[in-house]
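Quick one: the structure is below, questions incoming.
A protein chain is absent from this complex, but the other protein chains hold their places.
Labels run A, B and C following the written order; every chain starts at residue 1.
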Amino acid sequence: MDFDFSEEQGLLRDSVTRALADAYPSLERRQARIAASLGFPEEGWRSLAELGLLGLPFAEDDGGFGGGPVETMIVMEAIGRTLAVEPYLASAVLGGTALRLGADATQRARFLPGVIDGSLRLTLAQTERQSRYDLHDVATTARRDGDGYLLDGQKCVVLNADAAGLLVVSARSAGERRDPHGIGLFLVPADAAGLSIQPYPTQDGGRAAEVSLSGVRIGADAVLGDPQNGLPLLARTVEHGIAALAAEAVGSMEALHALTVEYLKTRKQFGVPVGSFQALQHRAVDMMIALEQARSMALYAAMMVEAPDAAERAAALAAVKVQVNKACRLVGQEAVQLHGGIGMTLEYIGAHHFKRLAMIEYQFGDTPHHLRRVAEDGGLIAA
Amino acid sequence: MDFDFSEEQGLLRDSVTRALADAYPSLERRQARIAASLGFPEEGWRSLAELGLLGLPFAEDDGGFGGGPVETMIVMEAIGRTLAVEPYLASAVLGGTALRLGADATQRARFLPGVIDGSLRLTLAQTERQSRYDLHDVATTARRDGDGYLLDGQKCVVLNADAAGLLVVSARSAGERRDPHGIGLFLVPADAAGLSIQPYPTQDGGRAAEVSLSGVRIGADAVLGDPQNGLPLLARTVEHGIAALAAEAVGSMEALHALTVEYLKTRKQFGVPVGSFQALQHRAVDMMIALEQARSMALYAAMMVEAPDAAERAAALAAVKVQVNKACRLVGQEAVQLHGGIGMTLEYIGAHHFKRLAMIEYQFGDTPHHLRRVAEDGGLIAA
Amino acid sequence: MDLRFTPEEVAFRDAVRSFCRSEIPAEIRRKVSEGRGLTKDDIVASQRILNAKGWAVPHWPRAWGGQDWTPIQRYIYTEELLQAAVPLPQQFNCYMFGPVLATFGSEVQKERFLRRAANLDDWWCQGFSEPGAGSDLASLKTRAVRDGDHYVVDGQKTWTTLGQHADWIFCLVRTDPEAKKQRGISFLLIDMTSPGITVRPILTLEGRHEVNEVFFDSVRVPVENLVGEENRGWDYAKFLLANERTGIARIGLTKERITRIKRLAKEMPAGDGTMWDDPAFRTRVAEVEIELKALEITQMRVAARQGRADSVQPDPASSLLKIRGSQLQQAATELLVELAGPFALAAPERGAGANDPPGGFDWVDAAAPSYFNNRKVSIYGGSNEIQHNVIAKGVLGL
Partner (left out) sequence: MDLRFTPEEVAFRDAVRSFCRSEIPAEIRRKVSEGRGLTKDDIVASQRILNAKGWAVPHWPRAWGGQDWTPIQRYIYTEELLQAAVPLPQQFNCYMFGPVLATFGSEVQKERFLRRAANLDDWWCQGFSEPGAGSDLASLKTRAVRDGDHYVVDGQKTWTTLGQHADWIFCLVRTDPEAKKQRGISFLLIDMTSPGITVRPILTLEGRHEVNEVFFDSVRVPVENLVGEENRGWDYAKFLLANERTGIARIGLTKERITRIKRLAKEMPAGDGTMWDDPAFRTRVAEVEIELKALEITQMRVAARQGRADSVQPDPASSLLKIRGSQLQQAATELLVELAGPFALAAPERGAGANDPPGGFDWVDAAAPSYFNNRKVSIYGGSNEIQHNVIAKGVLGL
C-alpha cells in the first residue's frame, strides 16, 4: 500500500495545477471564459491538448500516454479547485472511456487521434425524460436499417453537446424500456441528419443540451461493441464519470474549505475574528472531516474503477458517490453559512464552488439512488 | 385556541407534581422504590389512587373523574420529570383505555371500581415474537370453546405484567396471522389456569414479562367488544399509549435539559464554566429546540387522540411518535455527551433519564416504523 | 386548554383563504409558487388588492389602516397568504417602516408617509447593514453631519433588498461619532432620488438581482426626515427588528412548497412509476412534514402567548421559530432539487430557439435557483448562529 504519487504523477500534478491556475487566475477571468460561444474558449481546450491531458487515459499504442485512474483523478482535482469549465469530463472522461473500452481497432484509428490532439470532442448522451439515473432505462430506439441503424429518441441534459463532434448515444436495439438487455452504444456525428441539439447553460457555469434524434442513420461502423449488450460498457463509462466527479468534488471542496477558513481568520465581528467563535470552529472542523472522508473515497474510486469484478466495482463506485454527495452538501452549505451574506453573492468565487458542488450531487445519481444500490446489493461488508 | 390549563388542570398539575416530588426526592429513594418486589412500592400505587389519578380518565358515571387527554398528559409529564416507576402507563393508560373504550356496562361495573381504587391493576399483552410493532400481526389464537374461548400463544415484553390482576390480551379468533380482521381483545385474570408470567427488570428501571398462554379458558364475559373486530380498539389503546409516552418523554427531557444546563453553568474546566464554550451553548440550544418541538407534539397528541377520524388520528399519533423519538435520542445523547464522564454513571440521575428516553423510542413503534406509516398514508399535508 | 381554532377563527381563516385564491391574480401566485422572481408591478398589484380590502397592514394602528386582530388572527392571515402563494405585503413598508413611524414618527411624518406606504405608492427599502456591520449592526459607519436644516450623509449600505425599486430608504446613520457603538445612531428617511445616491446591484447565488449596495456621497437630507430623537435610532431599530420576527417561521410557505412537491412527484417518472411511488422519497417528505407540524404548534403556542396582556415583549421563542423555520424552508427546497434530479442542472436562461424545457418539465430549471436563494434564510434577519446565541444567553442563561 502506497499513497504517494509517483514522480511522473507528481510532475503531472504540478503542470496541470500551474496551467489551470494561469488560465483561471480570478473569478472575472473565469466568467469571461464562460462567455465564449461554447461556454469555454477554444484555446483553453487546445492548451489541455498541448499539456497532453486529452491523451492521458489512452494506451500508448493508440497515441495516448497510458495514464490510469490516478492520473485522471489528478486532473479532475485541479479542475475542481479552479472551477475550470473545459469539457474534460464530457469528452475525455465519458466519451474517452466509452471509446477506450468499447471501440474496435478501426474506430480507434479513426477517432482517437482527433480526440488526443483536441480536434474532436466527445460527449455521452444517456439521460432520458423517464430514465432518471437508471442506465438501463432506455426508450431511444436503434432499429436495424440495412447494415446500419436508425436512431429515434430524446436525450436530456447532455453535457457540452454543442461543443462535441461525436456523441456516444445509448439506444435500444431490442427489449422493453427497462430491460438490461438490448441496449447498445452508438457513435453519432454532431452533423448527422436528423440530429438536433438545443444547448443551454447549466446552473454551475457549464453547458448541456437537449438532443433529439429523428431517424438518424448511422452505419455498422458506428456501433460501439455489442449493440445488444452495451449496458456493461455504459456502466463502466459512468463509473469512470463518478470517479472523475469525486476527484473534481474533492478539488472544489478543498478550495472552498480553504476560502472559508481564510474568511474566518480575517473577517471581524464584534471586534474579534469570526473564527475565534468556537461554534464556528467546530463546524469548520466538521467540514474538514467531510472533505477528508471524500478524499479517501476519491482514492477508493481510483483504486476500484478498474477492478475486474463488476458487482464489487459497482458497489464501490455507488458508495463513493454517496459519500462524496454528502460531503458536497455539507461543505457547500456550511461554507455559505459561515461566510454569511458574502457567500450568497455571485461576486465571490466561493459561491460558484457551492453551486458546482450542489450540482455534482445530481450528476450520475444522487444520494438516495446510490444508497439504494449499495443496500440492495447487500452493502460493502460481507455478512 | 387556548394553550392555558384550566383552573382544575392547574390544581391537578400542582398536586401530582408535589406528590411525585415527595415520593422521588433523590436517586437513592427511586432505586429503593424499584427494589420492591414488584418494582415499585404498593404504597406508591395507593397514593396515586388517593390523589384520584387512577380514576382520572374514567367517566363520572363509572366512578371516575372525567378527565381527558390533557389530564393524562399532565400526569405523565410529572412521571417523566421524576422518573416514577409506578405502572401508570401499563395500568391506567393502556389497560384503562381498553376498558374505557371497549368494556360493556357489566364489565365496567365489575372492573372499574377496583381499577379506580387501586386494588386492580391492568396491563396490555400485545407484542409477539414476530409482530414487532404491527398491531395486526397476531399469532396468539382464541378458539371458541362453548360460550367462551381458549387462548394459546406467547406475548412478549408485557409491561408490569407481574403487578397486574387483569391482562388485556390481543388474540386471533379468525383469519391469518397478519389479517387486520379476526383480532379480539380478551380479559385474562392473572391467576387464570394456563397463564404463565416470567417477569424481568427493564433497562430503564421498570418491569416487564414474557407471558405464555396455554389453553387459557375464559368466559364470554371476558371479551372486550367485538372478538373479530378488535383491532380498532387495540389501535386506539396504543394511540393513547403514544400520547402518554410523548408527555412522559417531555417531562423527562425537560428535567434532563435542566440538569444539563445547570451542569454547564457549574462545572469548570480550564478555569471557566464549561457553559462558557460557545460550541456547547449551541448544542444546549438545539436540545431545547428539540424539547420544545416535542412538547408541541405532546400537545398535538392530546388534541388528536380523541379525534373522530381514524385515519387522521392514526397519522397524527404516528407523527407525534416520530418527532418525540427523535427528540429523545438527541436530548439524551447530547446530555450524556455534554456531561462528560459523570453522565455515564448510574450514580447520576441524568443517566437514568437518558436510559428511559432511549427506551421510549422503542415502545409502541420506533422512528422508522411510524415514519413509514405517515409516508404510506401520504403525509400530513393534503396535496 | 383547547387546541382547536374557535368557530370564529375557522370562519376568519376561510374568508382569508377564499379571498387569496379568488382575488390575487393566478399568474402572480404561480410565480411565487415556482420560486421565480416577481416584478415590481406584480408586488404592487398584489399589495393594492390586499390594501383595498384593508388587509395590507392589519397589524398597524387602526387609525392608519390596521385591524384590531388577535395574535391568532394575524397568525392565520399570514399563514393563509403563504399557503396560497400570495406575496406577503412588502416587508420594508409594512413590517418595518410603518410600525416604526406609527410608533416614533411625528404626526406630520405619519400623515405624509403611512397611507402611501400601505398602498405601495412609495416603495421603501432598508439601509441598516454595512460591509463591516452585518450581524454586528452597532458598528456601522455611515455618518450624517448636521449642516443647517439638513444632514449630510456619507457612507455605504449593503444587502439592500430590492433597493432598485425604492423611492425611499430608511437608514441608520451615525450622528455622534464620539458616542459608543449603539449610542450616537439616528434613524433617517432618505429620498432615493437625492443627488449623491448610487445603487449598485449585487447578484445572488441564483443569479437574480435581489440585493444592492447603496452609496451615499454628500447626500443632503432635510432634518424633518429624522424619525424621533437624534442619537436614539438604535432604540427604534431594536423595535423594528423585534417586529421583523413576525411570522418568521414561514410555516405556510413551507406547507405550500410541500404541497407542490407532492403534486410534482406524482408526475415525475421514476422506475416503473413516479417519484411518489418511491417509499424512500415519501419518507423524506414525511420527515419534513412532521417537523413542520411540530413547528406549527410551537408557533401557535407563541402566538397564543402573545395574546396575553402581560406579554408585550417579543417572545424569545421567536429565535427558535427563526432557526427551525429557516431550516425547514431550506429542507423543502432540497427535496425540490432532488425531485428535479438530473434535470436540475439546466439553468433558466435557455436562450432563443430552445423552447423545450429539459426533459419537458417546465419547472425543473427553477428548482436549484430556489434552493440556492433559500440559503439566505438562515443568514439574514440575524443569522441562525446569532439566534443560537440569543437563546443561550436569554433563555438558558449561559
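Just so it is clear, a residue touches a chain if its C-beta (ideal position, glycine included) is under 8 Å from a C-beta of that chain, and two chains touch if they have at least 3 such contacts.
A quick note: this is a predicted structure, and the numbers were derived from the prediction, not measured.
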Contact partner of the left-out chain, one of A:72, A:130, A:173 or A:323: A:323
Candidate in contact with the missing chain, chosen from B:45, B:111, B:149 or B:354: B:354
Hidden-chain contact residue, picked from the options A:75, A:255, A:294 or A:328: A:294
Positions on chain B where the hidden chain makes contact: 127-130, 132-134, 137, 156-157, 178, 198-204, 206, 208, 210, 268-271, 277, 279-280, 333, 336-337, 340-341, 343-347, 351, 354-355, 358-359, 362-363, 366, 368, 372
Absent-chain interface as seen on chain C, which is shown: 279-280, 283
Hidden partner interface residues of chain A, rising order: 1-6, 9, 70, 261, 264-265, 275-276, 278, 281-282, 284-286, 288-289, 292-297, 299-300, 302-303, 319, 322-323, 371-372, 374-376, 378-383
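Just so we're on the same page, only the chains that are shown with their structure count from here on.
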Most central chain, judged by mean C-alpha position against the global CA mean: C
Most distant chain from chain B, judged by the mean position of its C-alpha atoms: A
Centre-of-Cα separation between chain C and chain B, whole angstrom: 43
Interchain centroid distance [CA atoms averaged], chain A/chain B, Å: 53
Multi-chain contact residues (two or more partners), chain A: 277, 279
Two or more partner chains touched - positions in chain C: 385, 388
